[in-house]
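As you look at this complex, bear in mind that one protein chain is not there, while each of the others sits in place.
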Amino acid sequence: MFTFTPQNLQKIEALKSRYPSPNALALPLLWMVQEQEGTISLEAMEAAAPFCDLPPIELYRIATFYTMFKLAPTGRHHIQLCKTLSCALCGKAEILAHLQERLGIGVGEMTPDGRFSLEQVECLGSCGTAPVMQINDVNFENLTPKKIDEILKALS
Amino acid sequence: MRDARIVSRRFELPQSHTLEVARAHGAYTRLSEAFDKTPSELIEIIDQSGLRGKGGGGAGAGEKWKLMLPHDPRPKYLAVNCDESEPGTFKDRQIITKDPHLLIEGIILTCYAIGARAAYIYIRGEYRAHQQILQAAIDEAEAAGLLHVKGAPLLITVHRGAGAYICGEKSALLESMEGKRGHPRLKPKQKECEWYFGNPTLVNNVETIASVPFILYEGAAAYRSFGTEKSPGTLLFALSGHVQRPGVYEAEFGTSMMAYIEHFGGGIRKGKKLKAVIPGGASTAVLTAQEALEACLDYESMQSLYSALGTGGMIVMDEDTDMVLALKNLLEFYRHESCGQCTPCREGTGLADTLLSRVLEGHGNTGDIDKLLELASTMDGQTICVFAPAVAIVIRGFLLKFRSEFEARMHA
Partner (left out) sequence: MIEIFVNDQSLHVNEGVLLIEALIQNRIDIPYFCYHEALGMDGNCRMCMVGIEGQKRPQIACDTIVKAGMRVHTTGERIEDVRRRILELELVNHPVDCPICDQAGECKLQDFYMDYGLYDSAVSKGEKVHGAKHVDLGANVMLDQERCVLCARCTRFTCNITKTHELGIIGRGDHARISTMPGRKLSNPYAMNVVDLCPVGALTSKDFRFAQRVWFLSSTPSVCHSCAKGCNIFIDHNAPKYQKERIYRFRPRRNDAVNGHFICDAGRLSYKSLNDHRLTCNNPDAMDRAKALIQAAHNIALLVDANLYCEQLDALVAFAQRIGAQLYCPNQCYYDEGFGDEWLRRPWRAANLAHINTLGITQSTPSEAHDLIISFNHPDLSSLTCKHKIAFSTHEGVEADVVLALRSWAEEAGTLINITA
């Protein structure tokens, strides 16, 4: 059974007073679920729905619209490599090849030990420091194969 | 090149994002000057200044503020657009990380002018670290008792998106903030404000709002002393792609594009020759090197080249760039980001990508170029929002200006 943590329940109450309608909490609630659980389960959507006064299907619709919401598990370190133009112009292909080789997985896959998963994403809004990737919430910019090695080494 | 720093004035100061540093360099010190004027006087100054929206559309800010129904009894809202997802655009994040207090000050002033007591900053989900800096600044300002308009409390809430380019479109942004999928709304038939849960709402870009303090304190004429007649002021232009020093550098409108690229970007990387520049984020028509030579960074010049200033985020491509791959890259982006609501866009973005895949896989024929061009015209002007027309512009730009590169990939 999914339940929000007491801290999140408090946060929800505080947020309610900031919006004209509880409906506005849909995205914040899904974020809280994902931060709490790592992924967003159907059960959690059912449980979150009453907090924003929406039918569960609406949360499901939202969760499948926004690409950052994860319905399936990702690795402990979820690598999101930008594939859009500025990054592509600045050597994204080489970085992708290097990542795949180092991790031994393809795009959309997870390492067997669950440590890493790899995804390509659209422009991360860091085009000036291309190529760029995000691991979970942290940006890594001006990537080179050497830098990738260092970054991966530092992650458990 | 004349130094023109309105928004980036405090960017280089150490710890510029803290209240202490910002205040020491002028932040929040002149609020009472503005509060001494009436809201309509402030709107008039903004209107006089010719401030144009810096989120891509370039709409006159004053004109939009005037649509906010001053006598309407419903609560009013300000939604600050920090979705910043247009490829090649990364300027707003400079403001929220380097001078968040400038944005907050702009929000206070704007809310006073339009009669709002609550503002939301819609920030793209990927800007997690940047959001934290912004939130810390809001908390600091709140603790210092700064979040009020002339004594009335002002609520500033950061609302996090979750990965959807289309939520930068203003009505999709409001839908998203209402707890829905980011589907753009049908356009009203007459000019009116936006609506958040049925309440009058103003949507402006981060940089637009960050320009407000300078204009209200220094006056419209001071703002107009930069830029051109139709494009007054400055913009945080950005450079990415094949330049020596990519980044965000503020410059006044009217600056020559090549001078900007040389001066701030240090020219093309590795001594290569320029091939093309996408001038204002992915959704503006690509310019050839020849056109880039003529181009100035303002609305008029870009329009005369049948392109647009957009967000001012330039993507620079050198002579080695494969334009077919570049277009393919963008078409994948649009296919992925179409909200899927209306048929010409949902199916058209997918079809365009599929047709170009064919070409890249060696199954293309010359008819495919015409098919793509016809598709572009089907996507243009038949949809709910301007996402699809923008895709049409992108397709036409690449195909018409670099046709031979595409033809070289075709069989017959």
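Labels A and B are assigned to the chains in the order they are written; within every chain, residues are numbered from 1.
The rule we apply is simple: contacts are C-beta pairs under 8 Å (C-beta built on N, C-alpha and C of every residue); 3 or more make two chains touch, one makes a residue touch a chain.
These numbers were taken from a predicted model, which means no experiment stands behind them.
Asker: Out of all the chains shown, which come into contact with the hidden one?
Answerer: Displayed chains contacted by the hidden chain, ordered by label: A, B.
Asker: Could you tell me which of B:339, B:359 or B:390 touches the chain that is not displayed?
Answerer: Once the missing chain is taken into account, the touching residue is B:339.
Asker: Touching the left-out chain: which of B:290, B:303 or B:354?
Answerer: B:354
Asker: Among A:42, A:93, A:138 or A:155, which residue is in contact with the omitted chain in the full complex?
Answerer: Checking each option in A:42, A:93, A:138 or A:155, the one touching the absent chain turns out to be A:42.
Asker: For the chain left out of this view, which of B:102, B:164, B:212 or B:309 touches it?
Answerer: Once the missing chain is taken into account, the touching residue is B:164.
Asker: For the chain left out of this view, which of A:20, A:56 or A:91 touches it?
Answerer: Final answer for the missing-chain contact: A:56.
Asker: Please give every residue of chain B in contact with the chain that is not shown.
Answerer: Touching the chain left out of view, chain B contributes residues 164, 186, 189, 335-344, 346-351, 354, 357-358, 371, 374, 377-378, 381-384.
Asker: Which positions on chain A touch the chain that was left off?
Answerer: 42, 45-46, 55-58, 60-61, 64-65, 67
By our rule, only the chains that are shown with their structure count from here on.
Asker: Within their complex, state which residues of chain B touch chain A.
Answerer: Chain B reaches chain A through residues 75, 84-90, 93, 118, 124-129, 155, 157, 159-165, 176-182, 196-197, 199, 238-242, 246-248, 278, 282, 313, 315, 317, 321, 325-326, 329-330, 332-333, 336-337, 339.
Asker: With touch defined as at the start, can you tell me which chain A residues reach chain B in the complex?
Answerer: My answer: residues 18-21, 23-28, 30-31, 52, 54, 58, 61-62, 65-69, 83-86, 88-90, 121-130, 134, 137-139.
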